[in-house]
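Left out: one protein chain. Kept in place: all the others.
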Amino acid sequence: MEFRVDRQLAFLAVVNVAVMVAGGVLVGASFLDIYNLQSMAGQVPELGLLALGVMLAMISGNGGIDLSGIALANLSGVVAYLVLRDTVSPDDAPLLFSWSFAGIALLVGLAGGMLNGFLISSAGLTPIIATLGTQLFFTGLAIAFTNGSALGLGYIEPLDAFGNTPVLGVPLCFALFLLIALILGGVLRYSPFGLRLLLLGNNAKAARYAGIAEKRILFLTYTACGVLASVAGIVIAARTSSVKWDYGNSYVLIAILIAVMAGVRPEGGYGRVICVVLSATSLQILSSLFNFMDISNFFRDLAWGVLLLVFLAASGFDAKAWIRALRG
Amino acid sequence: MTDTTFNGATPDDNGKVSPGSAWRWLLRHPPVVTFSLIVLVCLVVGTINTDFWQVSNLFDILRASVVRGLFALGVLVVLASGGIDVSFTAIAAFVMYTVTMLVTNLLPGLPMPVILLVAAAGGACFGALNGLLVHTLRAPSLIVTIGTQYVIRSFLLTFVGTALFMNIPSSMEAFGKLALFTHQGANGSISVLPAFVLVLAVAAVVTWWILERTLIGRAVYAVGGNPGIAERLGYNLRTVHIFVFAYAGLLAGIAGIMHVASNRLANPFDLAGTELEIIAAVVLGGARITGGSGSVIGTLLGVVLITLVSNVLILVGIPSTWQLAIIGVFIVLAGTVFSLRARG
Amino acid sequence: MQLKHEAGAPPQGGEIATATIPYLEIRNIQKSFGGVRALKGVSLSIEPGQIYHLMGENGCGKSTLIKIISGAQPADGGELLIDGKPVGHLTPVAALAAGIETVYQDFSLLPNLSVAENVGLTQQLVAASGKLARRLDLTQMRQTAERALAAVNLPTSRAFLSTRTDELPMATRQLIAIARAIASDARLVIMDEPTTALTKHEVDNLIGIVTRLRAKGVAVLFVTHKLDECKEIGGRAVIMRDGQKVAECDIADHTKAELGFWMTGKVLDEARYRSAPKFGDDLLSVDALSLKGAFANVSFSMRRGEIVGITGLLDSGRNELARAIAGVVPADAGRIRLDGKDVTPRKPADAIDAGIGYVPEDRLSEGLFLEKPIEENIVVPVLDRLRGAFGILDGRRSRELAKRSVADLQVVTPDVANPVQSLSGGNQQRVLIGRWLTINPKLLVLHGPTVGVDVGSKDTIYRIIQRLADEGMGVIIISDDLLELLQNCDRIMVMRKGEVVETFEAETLKEEALYRALVEETTARTPQ
Partner (left out) sequence: EEKPSIVTVVKVTGENWFTRMNEGVDAYGKENPGVATSQVGPGKADAAQQGRLIEDLVAKKVAAIAVVPMDASALEGVLKRASQRGIKVITHEADNMKNTLVDIEAFDNKVFGARFNEKIAECMGKSGKWTSFVGSLGSLTHVQWADGGSENAKKYPEMELVSEKNESFNDANRAYEKAREILRKYPDIKGFQGGSAIDVIGIGRAVEEAGLQDKTCVFGIGLPKDTGSYLESDAVDGISFWDPKDAGYVMNKVADMVLKGEELKDGMDLGVPGYEKVTVKKGAGEGVIVVGQAWVDVDKSNYAKYPF
């Protein structure tokens, strides 16, 4: 199974390069200097991880989608902090604190993901309703636990380092993001589970008839989404050194945007991790460029919307051409 | 092609559906489920705090249901056709702000009916655009409308304006203050049932009539049931797609004006972000997200339910911080009930 | 395969000169789907008050032709004339407006709408000539529905009128589809295999309807595989093969043998593929298997190397039985034993683990992952076996496996990495069979193994089936292609209303006998 360069991938790669070049030209060297590259890289994981979750959900087919991602991310941060606040002192045992923070956050993510997975695979809710409900539920819990106010973690060396310090020039959280992407890509491409997931998304009925354990796969998939969300939650906590219920309330749609721009088929059955990564980075570079040129944020959102529609049109066209090529 | 898996309802020989259990009957009549939930909530809240049984409370819930209700009716029509729309809040914001601003600055004297017409037309145009895109791009309407939502909202804030302003046209302000009933409370405090609840009533009746008594209405359900077959039987998908989104846009436009009129201010940042809650209300009313089902009455009940839950929490003494969590649970529960129905 | 020519050259439609201009004339219609040329230039003219029987093997283009006449699909080439006037591309509404009503093979009922709406709406849609901005005339709709339903002996009670069609059994649905077609005054009624779900009684009733229509000068176009029905109804036979019209003649003038010859291009020698079966020891025993609303205590057993056929009408329960054995829709009572072990499957995976392979009825929606490579389509059941180090899939081995079964089953394809979509129906079917051979099953359940597959492939597939049986595999064939069963099976079980009513030794069985057993009326299904 060799590495395929399809249209989408090539296109995204070009976009990335093009925007970088544009930045270099329009803004100057400061846009291309290492610090900015690192700062942009540092900003990718939050959204990138959520987008990967959305991708998994979409691949699984039958209108698969995960609206609860950012809500769960915030919730896991909040819970982790509340649990630790009175048990582990970040100042005396920063390392212990950081690790147990991550641990608890992951557990919350796991639980949340399993809840989604259960609702969708066993209770048979449509993904959009299930995750809409849990989105409100998770957010609601986070509000209730914190009375709506943000909780500052203060400066916790290991966490902060994870969020912001580059190692060998690469911000740790970005490295982690890449690692996760790599693993996910491998799983999708080279593991029975991944193959089954893709087949399931392509034709659920045929998958069942072929003996693929539909429920189990759906459950695992949405659980994975939950875990990815909680990792995003950890990244957020590390970078902002605080946790809050409504952090990134605009991320839900952006994550979907990234996935769709990456050519993930909303009908299910197809999606490539590498494309998601590239589409996440291209969005980041573009928005940084806009900020450098102090272009209004409203205008940036406008650009997003147009981009999404253009990509839809493009991919719609691609698909047809693709089929034609196969048949002809 | 022909799927012969038998579902629970096996007809007896003359093809009539044998009467199912009460439970199945419930599942078959989703509005009943919603209604029971409402009654339940009322009883619980009412026993905890008897202040709940007040005319003013009823008035407030009705008032708070108007804008939501208008949105929900639009969403219902889209859902019934098998689509989904998340751009209506953006449309509403755009229309309400632009129209209010234009009227204020250009022809302040404009009477309310005209304003409503303009808003409705504007909303319908945006909606039609949605429908056209959904149809031609052949992409999931959720994704398409996310795109248009971004475009419309940010176009409004980039090029039209961002400033909240209070001096809305007198006709709108008057309309917003127009009272249907006025009720004198114990401490002489007055509570009014604003006339604009009638707008929702009218919209509901019209929507019901369109869905149940016109060809396009049946076509909406037909397409929601199975687009391929509907097309083969001669229903024009393009027309249906454009209609449902245009209609949703139209109601959104009106809802926007209602929002301004009742609020007596036009704030372009308002309404954004409430779309998922509205969709939830419609689903709580028994419409299936997969299309082909849903009723006006159910939708209205769903809206009331959501409004109720978000309006009585202080009365019950629940800190409003728990509100979202509770609504979330409601949606999941209702969703489960209806998914049982789907399989039942 | 050699053709014996005494059957004579097929007569062409031209031979009967027509004075009147035909109601509908089809000239050189062509249609392709990607690779396949489903219709390679078909011409036909339809006279008022005449009955036509469109005959031909599966996949020869009958439904496609009908979809074009009824405007459901545009033709790639050729022209349509109504009353001598060219009409270009027919839209569904235009066709309906021109008086062309159709009963589709898949019934084409709207699942979420009521019976009344399914029957009565079309008329109003046509009256509005497709414009949707019209008031809905409920009373008219109800009256239309009542009239039409009465004509096909369905109840007209309000309760029934307001039932969702997806809550009704197959036969009722098919009758509703027919009712819809005759609801408004049509000039041509097309029926694509309208009797697949009907009992003798209902068929007779349908024939009654047809004669009445004909009397009113309405033309009727039947699509059917059931020659006896055609003969009973009478009229003209239009015979297609491989997307072409090969013959048109008066059905009374020719024997079934001749018709069959023109359809298949070879003499229907009932020559059985089955020869000298050697049975092993007991393999499968099904006892008192039941599924509410589908079939009731079905019991039978078979031995290694045996081929058992199961047939029956569309809702005789044969499909559910097949699905139950495959665990797709588990039975709610009874047991299935394989090699004495109780393996009654609750889900397909169970059946597969037990060594039961199931090739479903509808290749495209239940069998294949159309956009996915042939390779993945074949190896999907054995992914776990292909795990290499760290549970990573061993690409090389899976490719090997796919290549081997492709070669083994003579699937015509350059590369197993191609999407299965690029294959022709027959080849797709062979890919599916190949999938199950990878788990080398003890029992292979083939559900309609040659639907939409042409002669050449049928032959290949039959030979494969025989080989597998000879190798000691048990094979169950569920099909309504009677000849197929007669040619391939050792025993044939006939189901009616969810029960196995008769079991034949295929060796000696005649097609007529089998057909009679199939449609034999026991109790009246619908009250008068």
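We call the chains A, B and C, going by the order they appear; numbering starts again at 1 in every chain.
Just so it is clear, a contact is a pair of C-beta atoms (placed from the backbone, for glycine too) under 8 Å apart; a residue touches a chain by one contact, two chains touch by 3 or more.
Being a predicted model, the structure only gives us computed values, none of them experimental.
Student: With respect to the chain omitted from the figure, which of B:149, B:293 or B:311 is a touching residue?
Tutor: B:311
Student: Who touches the missing chain here, B:164, B:180 or B:205?
Tutor: Selected residue, touching the omitted chain: B:164.
Student: State which residues belonging to chain A touch the missing partner chain.
Tutor: Per the touch rule, chain A residues meeting the hidden chain are 27, 30, 35-36, 39-40, 42-43, 46, 147-152, 154-155, 160, 163-164, 236, 238-242, 244, 246-251, 287-288, 291-292, 294, 296-298, 300-301.
Student: In the complete complex, the non-displayed chain touches which residues of chain B?
Tutor: 49, 51, 54, 56-57, 60, 64, 154, 157, 161-164, 166, 185-192, 259, 262-265, 267-270, 272, 311, 314-315, 320-321
As a convention for this text, only the chains that are shown with their structure count from here on.
Student: How many angstrom lie between the centres of chain B and chain C, each centre taken as the mean Cα position?
Tutor: Taking the average C-alpha coordinate of chain B and of chain C, the gap between them is 44 Å.
Student: Distance from the CA centroid of chain A to that of chain B, rounded to the nearest Å?
Tutor: So the centre of chain A lies 30 Å away from the centre of chain B.
Student: In chain C, which residues are in touch with two or more of the other chains?
Tutor: 365
Student: Using the touch definition from the top, list the residues of chain B that touch chain C in their complex.
Tutor: Touching chain C: residues 1-2, 4-7, 9-11, 13-17, 212-219, 221-222, 224-226, 229-236, 239-240, 243, 292-293 of chain B.
Student: Which of the residues in chain A come into contact with chain B in the complex?
Tutor: 63, 65, 67, 119, 123-126, 128-130, 132-141, 143-144, 147-148, 249, 253, 256-257, 260, 266-267, 296, 298-302, 304-306, 308-309, 312-313, 315-316
Student: Taking the touch rule as given, give the residues of chain C at its contact with chain B in the complex, in rising order.
Tutor: Those in contact with chain B are residues 67, 70-72, 91-93, 96, 104-113, 117, 121-122, 124-126, 128, 130-136, 138, 154-155, 157, 159-160, 163, 166-170, 172, 291-294, 314-315, 319-320, 323, 329, 362, 365, 525-527.
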